[in-house]
Structures are given as structure tokens and as C-alpha cells.
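Quick one: the structure is below, and I'll ask about it shortly.
Removed from the display is one protein chain of the complex; every other protein chain stays in position.
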Amino acid sequence: MTDDTIGGRGVNAPDVVRRDLSTEALLTVRDLRVEFGKKGQRPTTAVDEVTFEIRRGEHLGIVGESGSGKSVTSLAIMGLLPATGVRVSGQIMFDGEDLLAASEKRMRDVRGRDIAMIFQDPMTSLNPVVTIGTQISEVIRGHRDMGKAEANERAVELLRKVAMPDPGRRMKEYPHQLSGGMRQRVLIAIALANEPQLLIADEPTTALDVTIQAQILEILKQVVADTGTALIMITHDLGVVAGLCDSVHVMYQGRVVESAQRRPLFAEPRHPYTGGLLASVPRLDSPRGQPLKPIPGSPTDVLPWTQGCAFTPRCANRIDTCTEKTPALKIEGQRALRCFNPLTLSSAGGATP
Amino acid sequence: MTMAPPLMSPSDPMLGVDPEHGTSLWRGAWRRLRRNPVAILGALLVLAFVLIAVFASALAPYAANSREWASEVTLTSVPGPREGNLLGIDRYGSDLYSQLLYGARQSLIIGVVSTLLGLVVGAMLGILAGGLGAKVDMVVMRIVDILLSIPSLLLAVSIVAVLGQNRYAVMIAIASAQVPVFARLLRGTMLSQARSDYVLAATSLGLRRRTIVMGHVLPNSLGPTIVQATLNLSTAVIEVAALSFLGLGESDPAVAEWGRMLVAAQDRFASSPQLALWPGLAIAVSALGFTLLGEALREALDPKGRR
Partner (left out) sequence: MLRFVVRRLALMVPVLVGLSILLFVWIRALPGEPARSMLGQRATPEAIERINNLYGFNDPVLQQYFTYVGRLIRGDFGESTRNGDPVVSTFFDQFPATIELSFAALLFAIVLGIPLGYWAGRRVGGWLDNVIVSTSLLGVVTPVFFLAILLKLVFAEYLDWFPTSRRSDARIEATHITNFYVLDGLITREWDAAWDAIVHLILPGIALGTIPLAIIVRITRAAVADVMGEDYVRTAYSKGLDPAIIRNRHVMRNALLPVVTTIGLQTGLLLSGAVLTESVFEIGGIGRYLFEAISQRDYPVLQAYILFIALIFSIVNLLVDVSYGVIDPRVRVS
């Protein structure tokens, strides 16, 4: 990816949706809201007012702490939320079709063929009693009219593509015989088996050793680039976003608090939460000896969005308005921001070039 | 105690926290139990069963084994329900309803005593195996394997054969079938507890092994044991009847016993099915009570059940 391609795409903020680019967008999520709750209980809102879109070949990052609703968003796109106890509303338009209105049978066709997903924990995401070969070839044969031998050949080829050593032998092995990094390669191979148009990667490197993380990211980057697949990278790690994504959405407690292109976001974070995230990440270009600043408090110190800004209890920039009104997502040029008292350039914790 | 290799470094901040210890587990379990209709139903059935057993002589309209209406019992017919005899007359001419009430006594006494006995002996074996190292564990578990390789009913039969036909023999017989169950359970929970982080933390703090076993491991293994004991009471009630059914139960004919009532009813099936129906139901319902209560307890104590 070169910088000018990034600059050319100002499509992630909600104002873009109003400009009606739906013919260009591969996936458009509009006002997604997910509520969990058993019958008779007051539902809890896991995701609300989530709106974004992604174009073919684009790489989009969704960033937030655990519990911010990023994984729920991806499961909603896949149609993998449990059938009972969950209410999903809004719109998920994929290639001109509303996936929220699609039948389960239709979703089965979409999953694994048009949209694929890589999950967080490679140690538990592969079936322990089925060979690697079967786990790859079954997704090929599930969506294509292909014989067993041919599917196996394709599976070996996929394993080679994700730089699996000795792919032929791995086909007959079981997950417990593979290391975590190798298992994640298998999961990537499975996800890319049918050359999907969209790949959702939910914290694909979090469970891996730090040394393996870079390797896996590199492989992921390469295979995605090779096939022109659009990528939604879900992560809590801004470092992952920095090396991979064109645009970034920062989520907090189920809502998007800031969206921007990667470069401006890193250079000039406006939301105090984004600023805090950036300040807590070690950077090569920060002055020597400058301490890392963690965000105070924990994601459990929250105010419900209905009573103000959820980040208020942890926010250094809070003003009285923050606990009086719910901030709306406001569009300012290429950026969308949900904050009453955003950071200014000087107070921003981001990189000051 | 056999310690698993440390999974975490002693400096891990998660250490030293005992997630299950303290009163919150039991208080939470009690709260869940009170709200669970299954638990309430089970508790009511068990309560009814115990009350009937204890107050049988006050509740029963007639004396046990009175044989008052023996003259009315013929080869082809037994008097059915009528005024004065709620459920009719039994095979030997006593009031069937009264006999049923007295029968609860036998099931309760033998059931409770044998389960307690099985629990105590099994728990001791389990604690030996789980708490005294690999060698003791090896020996105890082989003994348990041997006991487990004999079907419980045959084990009970062999013991009654040695000890003679009386209620104490029946108690020991049923208890011995429960011993391996409790031993395995307690050993298993203790070993898994021993592997947990809080035990590691306690060890790293220099606590004595005995203190850890008694103060931490054992209390945490109590939950599954209580659940199992409640469930075993249900099995015990059925086994008391099964042994009688095989002719190995209480030998004193004056004692009313559900299993024996079923045997006596067998040759009067076609004409008087109620003779088999009532004692059978009595066994099933009292077993159901203990099972429901045990299941509800398990659910209440299982942290996974808190979803």
C-alpha cells in the first residue's frame, strides 16, 4: 500500500454513506445495534449506532478494548450471533444484499465463500479430532463442486501459500501436533480457501507469542494483497493497525468514538480515548525516556451512553457536559468524532512529527 | 500431595486468590437453590418422604403387618380401595396404605445409613489417594478399580451372603457399592484442586501440606461430594428395594418394605395391579426427590451454572 491510495479513500466516515457510494462499497454497516438479554430481563446493549463501510480491497481497522463491541460487530456481520436472546437491528449491506434480512440458508452460502473470518485463539479454533487436511478441504468442497482429490490438492496449495512448512505432511496431522503459529496459518488458509471478497480477522495475533505475531501479520498482509480481499482487522493493538490498515474506527463501549484515515488519526488523535490508546503504545519515534502513559481506570468504569459519554469516568478532558448529554458522532471533514471536548493538537498524545 | 509442575510463575498477580473459597460460593448457591423450582420440588418430595418415614406409626391408620383382612384375600382376588382402606388390602391381608407408609421407614434408614457409610469410607480412601502422594494413590485406586469391576448388585449380594440376611448387612452391602464412587470423586477433585493456582500460591507462601489439604483443598471438594451423596441416596433407595426383590433384604417378615411388596405383588399382577403399582411408585417418587435435589444442588454449586 502506498500513501496516495490511502489519501484517495475518504469513505469510512458516515458522511460518505449519505453521499451514496453503495455501488462502490462492498460492505456497508448502517446503525447496527445488538442487544443481549433473556426474555423478561432488561436487555444490555453491546453495540449501538455502528456505521461504517468498506470498499473492495480496502483494509479497515476496528480498535478498542475488550468489551468494546468490536467482536460482536464482526459476529453480527457473519450472522453468527446466537439465535435466541439477541436482538440485532440496523442494516448490513453486502454486495447489494441486506445480510440481516437473509435466510440462514443464504448466509451459509455467504459464509466461508464471500465473507470469511479468522478468530482470536488458534489453540481452540480448530477441531481437535479432525485432520488439518479435512478442515481445509471441507470449506472448499462446501462451496464448490470439487472432488476430494482436487480439494486436497488445493488445500496443500493453500498451506504452501501461508508458508506452512512441509504442507503435504501437515494434511494428515491433527491440531495438537501443530504450534500456535502453525495453527493460525491453517486458520488463515481456511479463511482464504474460497478467495472471499471480505475477510474479518478478530484479533488474529493476540493469542500468539510476540515473535510469531509479526510473522503471521506479514503472511496475512501478503495473502490479502495477493487476492485483493477486503480486510476488517479487529484489534486492541494500534501497532497492528499502523502496519496494515487504510482507515481506523475506534470503538468504546459499543459505539464508534472516532473514525479517520490511519495517518491523520495517528498524527492527530482527537478523541481523548484514541489519544490515550496512542500514548500507551511504545513508539520508536517518541523521545528517549518519555514514559508510557496508561489510560487510567478500567473498561468497567463506565457511564451508560444514555447518561452521557461512556468514557467520562476515565477521561482527563471531561467537562460538565459529558455527564449531561450523550455525545453524537459528528463529521468534520474526513473524520468522525464523538466528543464534547476533543483533544487539540498541542494536548494530543499522538505522534508529534 | 502430588503437585503438578507450576503453570505460572510465583510472581503472577493472579496468584493468591482463591476463587471458590469463602462463604460467597455457598451463599450464592443457597440463593440460586431457593429460586429454582426443581430444587423446591425435590426438597418437598424429600421432606415428605422423611416425615412419612419418621411419623409412619402416627400417620398410618392401622398397625404394621396387621393382617386384619387376611381372610378376604383369596387366590384370585385381593380387595381393592374401599372405605377404611384407602388403597385396598395387600397380599397378606394388611392395609396397603399403612404398609406403604411403614415401608418408607425402612428405605430411609437403610438409604441414609448406607450412603453415610459409603461417603465416610469412600472419602477416607479418596483423601488418602489424593493427598498422600503417588504410591498411596496407586494402591488405593487399584482397590477402587477392583470394587468397580464388580457390578454393584453382585457386590451387594456377595456381602449379604457373608454377613447374613439382616438390615445391617444390607446397609454395608449398599455402602460398599458407593465407596469407590466417593473415593474416585474426592480424589479427582482433590487432584485438580491441587493443580490450581491458589494451592500453588499457598505452597509458595510456605504453608504446610496438611494445612493446605485441610484448609483449602478439602473445603473446595465438598460441593461435588454433597451433590454425589444426594444423588446416591436416590440409588440407595432403589437398591434397598432391588435387594429385597432378589430375596436378600430384611428377613423379618413383620417389617414392611417396598421391594418385598413388589415381589409379593408379582403373582397377582393380572387381577390386582395396584399391589405392584403403589410400592413401585413409592420407590420411584422418593428416588426422584433425591435426584431432583441433587441435580439442583449441582447446578447451584457449579460455577458454570451461573450463566
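Remarks
In order of appearance the chains are A and B, and numbering begins at 1 in each one.
FYI, a contact is a pair of C-beta atoms (placed from the backbone, for glycine too) under 8 Å apart; a residue touches a chain by one contact, two chains touch by 3 or more.
Computed from a prediction, not measured in an experiment: that's the story for all the values here.
Of the options A:A76, A:I92, A:L126 or A:L303, the residue whose C-beta touches the omitted chain is A:L126. The residue from A:L99, A:I190, A:V224 or A:L343 that touches the chain not shown here is A:I190.
In the complete complex, the residue from A:E138, A:E153 or A:D237 that touches the missing chain is A:E138.
Residues of chain B in touch with the missing chain: 142-143, 145-146, 148-154, 157-158, 161-162, 164, 234, 238, 241-242, 245-248, 259, 262, 265-266, 269-270, 273, 276-277, 280, 283-285, 287-288, 291-292, 295. Seen from chain A, the chain kept out of the figure touches residues 78, 80, 84, 107-113, 116-117, 119, 121, 124-130, 134, 138-139, 142-143, 174, 176-177, 187, 190.
By our rule, only the chains that are shown with their structure count from here on.
Centres computed as Cα averages put chain A at a distance of 53 Å from chain B.
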